[in-house]
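Have a look at the structure below, then the notes.
All protein chains of the complex are present and in place, except for one that has been dropped.
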Amino acid sequence: MSSQPVLSLDGVEVHFENQRGLMGIGQEPETVRAVDGVTIDIEERDVVSLIGESGCGKTTLGKTCIGLQRPTGGTVEYRGHDMWDVRDGKSDSDLEWDDIRQSLQIIHQDPGASLNPNRRLVSILSEPLRQVSPDLSKGEKRERIYSLLEHVGMNPAADFAERYPHQLSGGEQQRVALCRALLMNPDVILADEAISALDVSLRVEMMDLMLDLQDEFDTSYVFISHDLSNARYFTEHGNGKIGVMYLGQLVESGPAEQLINEPKHPYTEVLRWATPDLSLEQTGDMPMRKIDIPDPIDPPSGCRFHTRCPEAREVCKRETPETYQINGQRAACFRRDESHDYWDSPELVD
Amino acid sequence: MNSYYLKRTARAVLTVWMVATITFGLIRLLPGGPMQQLRADLLRQGGMTAAEVNARMEQYTSLVPDQPIHIQYFNYVAGLAQGDLGQSITEQEPVVDIIAETLPWTLFVMETAQVMIFVFGIVLGAFLAYKEGTKLDSVGSAISIVLSSIPYYVVAILAVYLLANIGGWFPARYGYDSTVASPGLNLPFITSALYHAILPIGSVVITGVGLQLLAMRGNSIQVLGEDFVRVARLRGLSDRRIATRYVARNAILPMYTGFLTLIAFSIGGSIILEQIFSYPGVGQEMLQALENRDYPLMMGIFLVITIAVVISVYIADLTYGLIDPRVSSGDSSEAY
Amino acid sequence: MKRTDSGSVSGTDFSFEKGSQSNVEVTWNDRLRDFWEEFIYKPGLVAWDDWRTRIGATITLFFLFMGTVGAYFYRQPSTNQVERSVGPFQNPDYILGTTPLGEDVLAKIIHATPDILIMITAGAVWATGLALLIGVLAGYKGGLTDRALTSMSDVAMSIPGLPLIMVLLVTVQPTNPAIIGGIITINYWAGLGRGLRSQVLTLRDEPYVEASRTMGVGTLRIMFKDIIPNLMPFVLVNFVNAGRYVIFQAVALYYLGILPSTTSNWGILLNQAVNQYGALFSLDGAYLVFIPTIAILLLTLGLILLAQGTDRIFNPRVRTRLAGESESTDEEGNEQPAAGGF
Partner (left out) sequence: MAADGTQQQQSALSAEDPVIQMRNAKVTFDDGESYVMNDISIDVRRNEIIGVVGESGSGKSMFAESMLDAIPDPGVLTGKVEYLAEDGREIDVLGLSKEDLRQMRWEEISMVFQGAMSSFNPTMSVKGHFVETLKAHDYEVEPGLDRAHELLEDLYLEPDRILNSYPHELSGGMQQRALIALSLVLEPEVLVMDEPTAALDLLMQRSILMLLEELQDKYDLTMVFITHDLPLVASLADRLAIMYAFRLVEVGPADEIIANAAHPYTRALLNATPNLDAPLDEMRPIEGSGPAPINLPSGCAYHPRCPLADEQCRSAVPEFQQTDADHAAACYNWEEATDQIPLNYEDMLDDTATSEGDVA
């Protein structure tokens, strides 16, 4: 692997405090532990997918990666320097915050809302150029915008450039959002459910486009999705790794093909079951004991999945499993450790 | 106490305190403001030493003029708490008594008018929404736009002119007919008071209902387009039930906050209305106080009107939590 | 090519191997043409398309004309300049009739207009401007500034308009209409500010605003480029409502005699009609009451209609449809055709 990861998160925590009672006094504030101790690295030209149910903290973690969300615990390093020290001016490195900010971009889920309805495409796309290379003349900016638009298959570019967002289809809007991020020449792009709002047949096309442009723009992707098959397609092509999130914790991570064919964590098996495929053979009944996610304000004790896990045992309620390393795959579940007393503790029944 | 109501109470108390401070500022500190002008008037009368002038001023405003500001402020607030707003110059009566006499009349006219505007606005607005696109709808909307373009006091003048003086169907002046009844809970007084209140309330309602009607119509049309109305029809609910429990109920929510700000401006507007009908309200007192420089009375009324507004907005604010369940669970800032 | 230095974009920015290299330069008249098309031609087209704006615009322009050209040419009103107490439409020299003091009513109406227009613009600009500043700042910044500005506007909002204005006018005694306009809307901005704040709260979390933040775009630029343009429909409607509020309050203050009767104003005409000329007790004095009423009604009506029509100007969909730009056929094909839909 290359030398130093672009981004490395170590034990990152993001806790939200919402004030109850009058101005904070009275009832003690509820803390929602959206991200609770996640360690992950993103290499140069890498693809990392984060999957999990809604409310598991994958978007919060994604935003922490690209510096939009300040962590309440742990560190987020950009090329070896703590991002937030640079932000506060405490860091020794010669990096400025603007450079870090400009090299970490985002694409959103809803194509319709990710472009300002009141501005034409040419004005939307000249904004990033204004930030990255302010000395470009208006002509040069248009030239660069036109060539990128044609590059993503929107020609005649001159006609598209004059349009308003409402004159584009969902697929076209999402491609413009991608162009906007790419024009910043970023190191990492966070694709926050970037394809789930598109029509089925367009999703593959968008993912292919993102992967083609990866080499040219030398950027890594953090791909967030709740759909295992989309994540698998994207991660496998970009030969990256998939991270499975549950209630703010990274329960399993590893290369896509391995993770899908031999899941090491019961929750990944449940996600695997939930991903419909055409072989129609696995029906079986509900693999989980409970459908709804527990309340993130006071998550279950021990292993957080024990309330729904089909393999849960008494010990899972008491102890929190640490992450076991199995040849390139990491999973936080006692079942990965043959010698653990999990095997002889009684079945959990509620 | 749910945090939402706690926050609202705190905000109301804070607002009243800040308004009192601003009023104090207006009286004391404004260059050429009421206190300086009062001193100038007294000196102009002549024949009084500085000490006598101060004593007289203290009698009127219950503030010792040359004390340091913060002590005066402290006395002012303490006096306020006990309801001592100083003494009116023209009527040699404590300001509080004058207000006690006249405020009920103003509140009666203005609050009834506001409630009627709100009720008519909702009913007619929802009705027009159901009739959207018909001739009735466009005519109704046009009328409401025109009606809301005339100031209420112009309508009041026209009402006095045509309906009272020329037509003679309604009394043009005063709060009740003193020859027929004396104030008290007796029937003739109440009927006479109501009879005299028809024109003032009518002129406020006619000009006020237009905008509320259009707002309600817009909201109702928007709600009619929502999915849950369609699902309600599919579920076989009666049209009447859908019109009230679904459309009207959800269309009123945004109207409610607009209604709150309307209360504030309507009480302020009573001044000109009462002048036209020489109605015995606090507005007319304020005008007279202004004309003959009766500062204690003027500032006292100003303060009481503002506090009345804060309280009525506070009450409306609390009731808002009842009609919008989403608010009482979390503090949504739009409520106010 | 791998970027060598850490993060910062120096010389080695990307260049496209593929893609046509047509060089495009933007001349000065392109910029001008863009400006003309963007801000004058298209909005004008949209405005003219809606009957409400058409009527509203004609009325407002008529008053504007009356306030400027009319006031310049038509004679100043003065007592005994014409025959006394003549009804309207009886004599071409004084078409709207005369007052018992022999003043030409039309002259009084015309010469009141310039002041009213100044008051309206001053008051509306002051109220909307301040509301925009406070609303956007409180909404976008949040935290302490939000709490401070909100409680400030709470207080200002709960002080009833007229009494406060009266107290200020009595003490300040202004004559310049612009200052009068400003004082009249001294606390009108509060309600508007709260509305703007709640709109900004929703806009602030829109993806395209977050995208601009991610690109490192400055807060001010985000406010003016991303947030305020989307607020314009709301701002414009309230700008005109502020105008309506100023007219009503100004005429009331002149009618009550709180503002000096030296300058001419429709309120003064009303006051004289009611108190001095005893118009309210006989039908023949009716015109002295009705003419100022109609003047007030027309100007307010013009403003309201103008406001209702113009919020479409800021809607890009309407602007492009009317300017004949092609609507792209939606790639997935939208389920409902243009006519109906569900």
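For this structure, a couple of remarks:
Labels for the chains are A, B and C, by order of writing; each one numbers its residues from 1.
Here, contacts are C-beta pairs under 8 Å (C-beta built on N, C-alpha and C of every residue); 3 or more make two chains touch, one makes a residue touch a chain.
It should be emphasised that the depicted structure is a prediction, and the values quoted were computed from it without experimental measurement.
Remark: the omitted chain is touched by one listed residue; of A:15, A:166 or A:237 this is A:237.
Of the options A:10, A:41, A:110 or A:199, the residue whose C-beta touches the omitted chain is A:199.
Checked against the hidden chain, the listed residues B:122, B:155, B:204 or B:232 yield one contact partner: B:232. Against the chain not displayed here, chain A makes contact via residues 53-55, 169, 199-205, 207, 226-230, 232-233, 236-237, 260, 270-281, 283, 285-286, 288, 290-293. In the full complex, chain B touches the hidden chain at residues 226-228, 230-232, 234-238, 241, 245-246, 249-250, 253, 323-326, 329.
Keep in mind that, in the parts below, only the chains that are shown with their structure count from here on.
Look at the CA centroids: the one farthest from the centroid of chain A belongs to B.
Rounded to a whole number, the gap between the C-alpha centres of chain B and chain C is 26 angstrom. Annotation: 54 Å between the Cα-based centres of chain A and chain B. Chain A and chain C have CA centres that are 45 Å apart. Per the touch definition, chain B reaches chain C in the complex via residues 11, 14-15, 18-19, 22, 26, 30, 32-34, 145-146, 148-151, 153-154, 157-158, 160-161, 165-166, 261, 264-265, 267-269, 271-272, 275, 286-287, 290, 298-299, 301-302, 305-306, 309-310, 313, 333-334, 336. Interface residues of chain A, counted against chain C in their complex, comprise 44, 66, 68, 78-79, 93, 95-96, 98-106, 108-110, 113-119, 127-128, 131-133, 137-139, 142-144, 146-148, 150-151, 162-164, 166-172, 177, 180-181, 184-185, 187, 199, 202, 216-218.
By the touch criterion given at the top, residues 1-3, 6-9, 13-14, 16, 18-26, 206-208, 210-217, 225-226, 229-230, 314, 316-317, 320, 325-328, 330-332 of chain C touch chain A in their complex.
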